[in-house]
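What you see is the complex with one protein chain gone and the rest in place.
After this line comes subunit A, so read on.
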Amino acid sequence: MTLAAGALTTQTNPLNRVLDLHRRYYYYKRTHLTSSIMSQRTERRGIHVDQSDLLCKKGCGYYGNAAWQGLCSKCWREEYQRVRQKQIQDDWALAEKLQREEDAAYASSHGAQTQPHGQSSAPHPGHASLGPFSKFEEKKTNEKTRKVTTVKKFFSPSSRTPPKKETQEGKTPSPSISRHSSFETDQVSRDFVDFLKNLQRPGREIHKQCRAFIVNMSSKKDLSAEELSECVQDFYQNMADRLMSHFKGSSESVEQVMDQVEKYIMTRLYKGVFCPETSDDERKDLATQNRIRALHWVTIQMLCVSMDEEIPEVSENVVKAITDVIEMDSKRVPRDKLACITRCSKHIFSAIRITKNEPASADDFLPALIYIVLKANPPRLQSNIQYITRFCNPSRLMTGEDGYYFTNLCCATAFIEKLDAQSLNLSPEEFERYMSGQASPRLHSSEGDWALAGSAPDATAVATTNPVLVQLNQNLELLSGLISKQERVTEAAQSLQADLLSWPQSVEREVHGVLEKYPLEVAPRTVSAIDANNVDNDNLPPPLTPQVFAG
């Protein structure tokens, strides 16, 4: 906890952090972190777990994790890379198939037309090269660049022959690969091609460039998160510029295409660039998650949120808002993630409007969003924010409504990270006591009293009249009863443990006493051979002897 509070208060806002990242990110050994958490857990419960149960199944010595199929994060990533490699090949195969279909469609509709060739110049080392759509023919002479031709062969209609060589290039034998995720990506690819068909020739070009870009990116696994982001952003920018000149400045059409491009590209790249190993996103996720857990005691009144959850419609909207913000983690495309945030925000606005009977403003919205985030504790919140920041088409993120809500989410997260006594109008002592769990605000401030500083007599008066509070108080009594019972059980268990520890000693002592009292005296007369008493029975059969069998 102190880790979360201490480490994060220095960085006030997530966007600043994003900008700073490329300067000061460091490689964090997540395996380290996982293992320390594991050992903490086992210590605390006092349960002995065989160490080997927790170790990575690859036997690398680090701890494994059920979520990673018993592997440590490093081995899991390696394993996953291999799967991904295979997926890329599958993608190739699919793209090829789709391309052939598409070509066939073109061939039938366009007859013998000049074949478009759009690669304008040698690819920039970092970025797939983009050619202006309007100048296909002129650029024909320029296509001498080797790197692109392999890609191009797939997609240019002239190469009808199956490109055997290329498909083999990327092949590394990798058995036992699951293909469950490829269904979604296949569907996205199909949709993308369908969409581009309407655009005729520029559509082919866009497809070509996106493919080339994805292939290009798959060879850059080692780049930092910021570098990956830059590649994608540059690609967006170049693509948008080309589209802009193609559509003669109609930003509507450009944005429409860009949305599809983002969807296609990011569905493909998602696994490799979401919470990449080279960033410390995962550490931040854990820190934020723990921080939010530690703040479980923060009440809606402390945040001055104008949502009355006792109104059924309001609590319905609150639940929906929570669901939406949690759902964000399940989306792959940045824009889909953004849409979750927007939906969440709209539900918050509804909840406020119903409570206050007037439209909500920024003053109502931000605290309410903070409250929702605290209640939801959305999975991988930091990773998701970073991913959106890095890979979302910027025009959407920056100016529009989605951008506004996203910015508020960043603010809410920053607020939660650096939240202190002052930000909740509490005294530092109170804050400390709530944080450490020594006290709960529910115990001495009344729930029904919306004003924060309800005086003690008021609180008890309300508590005896409001049935909800009566129930609440009963529950609290029950809980404190349980706590004392538990303490008694713990004491008993401890004395039992002490007894168990001393038991062998007392037994030993007793045995010693007995041994001293009755020392073992060996009588010389006792020749205690069993057969000695059977002298007469000579006609017994001979004793069995072990026999050796071959084989």
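Quick note on the criterion: a contact is a pair of C-beta atoms (placed from the backbone, for glycine too) under 8 Å apart; a residue touches a chain by one contact, two chains touch by 3 or more; residues count from 1.
Here is the rule we go by: contacts and distances are computed from a predicted model.
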Record lookup, UniProt, unshown chain, options "Catabolite repression protein creC", "Ubiquitin-like 1-activating enzyme E1A", "Dynactin subunit 6" or "Ras-related protein Rab-24" -> protein name "Ras-related protein Rab-24"
For the chain left off this view, which of A:S182, A:Q233 or A:T323 is in contact with it? A:Q233
Hidden-chain contact residue, picked from the options A:E313, A:E401 or A:E491: A:E401
Selected residue (touches chain absent from view) among A:E184, A:D222 or A:D241: A:D241
With respect to the chain omitted from the figure, which of A:R283, A:K320, A:K375 or A:K418 is a touching residue? A:K418
Residue positions on subunit A contacting the omitted chain are 12-16, 18-19, 22, 230, 233-234, 237, 240-241, 244, 249, 251-252, 254-255, 304, 306, 339, 342, 349, 356, 358-367, 389, 394-395, 397-405, 407-408, 410-411, 414-415, 418, 422-423
